[in-house]
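Rest of the complex left out; these chains stay put.
Chain IDs A and B follow the sequence of writing; residue 1 opens each chain.
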Amino acid sequence: MATDTATPRIQLGDYIVIQRQKYTKLQKFGSLDTTATLGKETLELKSLLDQPYGSTFKMCVKETKPGKRGAQRQHSLELCSETELRSTREVLGISSSGADNRDICDDGEAQTLKPEDIAQLREECNDSSKIIEKLVENSKTFHNRTEYSQEKYLRKKEKKYFEFVQIRPPTIRLMLDIFYRQDAEKVMGIRVDTLSQIISYSGVCGFGSYLLYESGTNGLLPAAMLNSIGAGTEGTLVHMHPGNVPQKQALLALKLPLEQQQRCVSVNLYSVLREFYQGGEAKATTLPLEEPSKVEPEESQPETPTEEQSEAIEPITKKPKLDEAQSGRDGSKGPPRWHLENKRATALMHAEFDSLVVAAKEHPSSILQALLPLVKPSRPVVVFSTCKELLQETYMELKTSGKVTGLHLTSNWLRTYQILPNRTHPEVNMSGNSGYLLTGYTLR
Amino acid sequence: MSFLKPKTHIEKGDVVILYLSVSSMHAIEAVPEIVNKRGETIPHIFQTNYGSLKVENIIGVEYGSKVELSKGWAHVLQPTPELWTQTLPHRTQIIYTPDISMIIHQLEVRPGAVVIESGTGSGSLSHYFLRALKPTGHLHTFDFHEARADQAREEFRRHGIADFVTVYHRDVCNLGFGEELDGKADAVFLDLPAPDLAVPHAFKALKLSGGRFCSFSPCIEQSQRCIQELTKLGFNEIVSLEVLQQENVVKTRTLPVIDLEFLKLPKTEETTATAANAEESKAPKEVKKYLTSSNPQTLPGHTGFLTFATLPPNIPKADE
């Protein structure tokens, strides 16, 4: 097999995507002792180091510990070759199948192996195809099932006992899948079709200066925009948020070059607007600092605590003492980082933006009132909400104001398909809510 | 006996829907005693999440009433095919109300209609056909699985609708619907893995004056083959479609409205401290309420493709 020197390799400190069949998980590979938990399996990650991204590893059981919800198995990981990954079906070479299910009486006792037997089998065998072979041997009904039904059974068992994981570098696409599957709330209910359209309609690209307000997507929305701005380009992003700390998990996971990271300026909405209006360097040092209230009671914190975030912490909920604020944070020489970011953001605000994206849990109306004046004419505006009524009201307000034209309120329908020979159909479940987008173009 | 016609009071032997909540309903038989596993006759006590119901107590009660459970209460409803579909014991994958409604409409089933159905399955659709065609029509329903056919037959009897239905245990793909039904049906419905094999039998069973046909298939290839066969035999008005029903969950949403105007106003030294406090306490409290609705996070994305066709009148039927 050819090796490609261009393929990046897994490094300590990286966020990685661990994939086991269709299940994917975002994990920080913080140290050689880091373990990842996939249901009842605990994986030791140390053998990943310096291996190329995209590699597949075999889970090798080291020990089984009793856990809260049944036994927890600890696995080491062994790099393995592509050829080990044949379909379980081929390995087993199952052939005899009934033509339909008319002779099957599902009495719930088709499997003669007892749960204890299976557990033992699992400890003994590292190879899922062996386990499944045993299960098939001991099933009274398997060979009477139709081929379709057999495959369904095998897929189900394969899923349970599948012993390979692939390690992939995080991308916007993979992270959105993970976040949305775990809990759509983690990304404010922004579905894949909706995110893709936010990126399109906002026009974000390698040129221009972009403004985003979002009230909590674990960094995914700013990451997606900064990803579209690109490395080695001249685009910039001002990322406003309502909390004390910007959610940055997805931004950090992308492992962007520093120059690109620095073109995303994350600031608190209240703090930066005060800076912008009250403005001026003189005032900034003489006036005591206001702490904007934490407005979003539902705001979700990133699930994985990420120490990098502490770097960016703004002291906006802790009441800084007057002298502290005047002398700089913690008595250090320069102004605090959040203050510098506010300065950078207000400079960009004065230069005006090439696009505005608002993805708010709050009513977007007052936010638009504050931010629309910062956008140049003939520029896209994109507002996301999960609540259609809010956007209907905003639509009417914008239409009446005459400041924005080409207004459209849209939502989406997304269906995935199972395309298999003779078994093609839309998937039986679909996502119910795309959320809503209100789009338009600013006027002079 | 509670499926024949609307009735007001629960009689012994009725199937009754015990309605606890939108997501919790049970179909129970209104009999005071049942036989347990050991063959003993014991009082019929039904267990729910809100405690137990002594079933004897509901006999004679008016449908629609509230009944006491040991730890709460529930309502007793007369079963309809819609409620039955949500509570019946699943013997197979079943078809639900949105697809069924379209089937009944497109097959133009009304009292007096003679309808052929295959397979019977769990009898979910059969109950709708029977409601639509009784008391003057008849349903002929076929299943290749003997136990299922027997269970369905017994169920129709207990539900008081046995007079309007004949249940057959037969593999219709290979054996057809039987000569006695040739030219007798107004409508034929197929829910079979290989509907194309049964289309020639449907063709024979439909009246010479014409009739309607429907096949329900999860996979598009089944519909493709079925349509080829329909076209060959001279069916027309061939239409394939999908119906998906969405629940709109009604709720009142409370949404924060934030004030940013105040940030434009410079503060005097004296108001600073109090204003800052005021902002903190005030801002999150400004909210607006919306009566709104949205879909559940997961919706049914596919049930099956419905293929409808018309057999025009007076198509000569060769003796196959």
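List of remarks:
As a working rule, contacts are C-beta pairs under 8 Å (C-beta built on N, C-alpha and C of every residue); 3 or more make two chains touch, one makes a residue touch a chain.
All figures in this text were calculated on a predicted structure; none of them were measured in a lab.
Expressed with the labels used for the displayed chains, the entire complex holds A x2, B x2.
The working rule: only the chains that are shown with their structure count from here on.
Residues 144-145, 147, 193, 218-221, 242, 246, 253, 255-261, 263-264, 266-267, 272, 275-276, 279-284, 288, 290, 292, 294-305 of chain B are the ones that touch chain A when the two sit in their complex. Considering their complex, residues 100, 102, 105, 184, 242, 269-270, 273-274, 277-278, 287-288, 290-297, 361-363, 365-367, 369-370, 386-390, 415-416, 422-433 of chain A touch chain B.
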